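Data first, discussion second: the structure below is written as structure tokens.
Only a single protein chain was left out; the remaining protein chains are all shown in position.
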Amino acid sequence: MLPDKLSNNLRGPDVTSIDLATLTPGFNDTVHDSQGVFRALLDALSRPGKIVSIDAVLPSLEQDGGTAAAHVPMAAFAALLALADYSTPVLLQHEHRGLSDALRFHTGAPLTNDHAQAVFAYLHDAQSLPPLDAFSLGDPETPESAAMLFIRVDSLNEGPQMTWRGPGIRDSQAVRIAGVAPSFWHERALLASQFPCGIDCYFVHGGSVIGLPRTTRVEVA
Amino acid sequence: MSTSAQTPAPSGPATRREWLAILARTPRACMKDALDAALDGASPPEFDWLRAPDIGLAMVRGRVGGSGDAFNLGEVTVTRATLRLRAGEGHSAIPAVGMAVHMGRDKERATLAALADALLQTPAFEARMQEHLLAPLAARIAENRAQKQARAAGTKVEFFTMVRGD
Partner (left out) sequence: MYVAVKGGERAIERSWDLLAANRRGDEAIAELGVDQIREQLGLAVARVMTEGSVYDEELAALAIKQAAGDLVEAIFLLRAYRTTLPRFGYTVPLDTENMLAERRISAAFKDIPGGQMLGGTYDYTQRLLDFSLLAEGGPRASNVGSSKKIAPEQEAMPRVLALLDKEGLIEQEKIHADAPEPGDLSREPLMFPVARPVRLQNLARADEGFLLAVGYATQRGYANSHPFAGEIRYGEVAVELELEELGFAVEIGDIDITECQMINQFAGSGDVPPTFTQGYGLAFGHSERKAMAMALVDRALRAQELGETVSSPTQDAEFVLYHSDNVEASGFVQHLKLPHYVDFQSELELLRRLRAGIEKQAQREQAAQEKHQAHEPQPEPSEENAA
């Protein structure tokens, strides 16, 4: 489904123009790099809990005067470059000029502040996530139109012990992810009854991801 | 709105919107020759790709009834490229970003056009580019238009009514 207004970016009064002077370049080889990233993301979502690393070589996004913590993980940047296009509105939890300019330029993706409109969302602060049901959960005829979240975390192998079960996991998978607010797991569990509607997530750290599809059952110890 | 099918009259230097339209209508060979002439032996500054030339499609839209709401008609092939000049001596402090977007599938033409666009925004090259690149290219386009018009004009019907004398 196309968003209601494709060219909003050019008409919105609060939309800044892309700063070409400081624009971060994208993939070197768009076709093959985005294929590789897609494969990795597919692998991660098919085997929930498995740490998958993304091989793409991308310059890192700078944020004005930012520390390492303010940096957008390469895996998140690569994923959005590979997946987003002019028909997939992207929501950024916090304003990030470098990332939004790069996404708008390289993918043509419209940016949105409306959670319900977002097809992809990059959530930089896992400790204070927006309520999950603010995002689109899809609908029974098109459950795939739900939002997909990329959540930056502090670690993909430290943190509270969890047990994951479900499609793509033989028996169970022990998973540790650091820095995610506990409320996230409660909210997510409540969505389970709405299957096939729901939300799919990736936890991102550096150049790696862990995929969490809506079908996985998570047990927090 | 659009000054479609009208090329800029050669009165004063072309604006960016105007020169991008001129470059989009220039075939590769003409572009090459004109750029060489304008550079006059000087080597063009080096650049990095922000977006290496790539080919895609744009969906052409028409209007219902010609004047109503938009509808999707069919696609057109498009080549685009964006480069950023490297900062160097004699060039402006903020290196210019040059871009090309035009119909067709010609990456080399896009490269030349993007370079020309960047040079037109660089003070050291601007004047030469306007005079030796844009002016001749604009004239070529205007000449082509004039020829088309002349050919069609011959087919215009001159009605005359027979007046019955009584």
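As written, the chain order gives the labels A and B, with residue 1 at the start of each chain.
The rule we apply is simple: contacts are C-beta pairs under 8 Å (C-beta built on N, C-alpha and C of every residue); 3 or more make two chains touch, one makes a residue touch a chain.
None of the values given here were measured: they were computed from a predicted structure.
Across A:71, A:104 or A:152, the residue that sits in touch with the chain not pictured is A:104.
Residue B:99 is the one among B:38, B:99 or B:129 that touches the chain not shown.
Across the entire complex, the residue among A:20, A:51 or A:178 in touch with the chain not shown is A:20. Taking the whole complex into account, chain A touches the unshown chain at residues 1-7, 9-10, 17-18, 20, 85-87, 104-105, 108.
The chain not shown here touches chain B at positions 1-6, 16-17, 20-21, 24-25, 54-78, 80, 82, 99, 101-105, 145-157, 159.
Rule of thumb we're sticking to: only the chains that are shown with their structure count from here on.
For the pair chain A and chain B, the distance between mean C-alpha positions equals 39 Å. In the complex of the two chains, the chain B residues touching chain A come out as 48-52, 54, 82, 84, 94-95, 97. By the touch criterion stated above, chain A contacts chain B in their complex at residues 20-21, 23, 25-26, 28, 30, 105-106.
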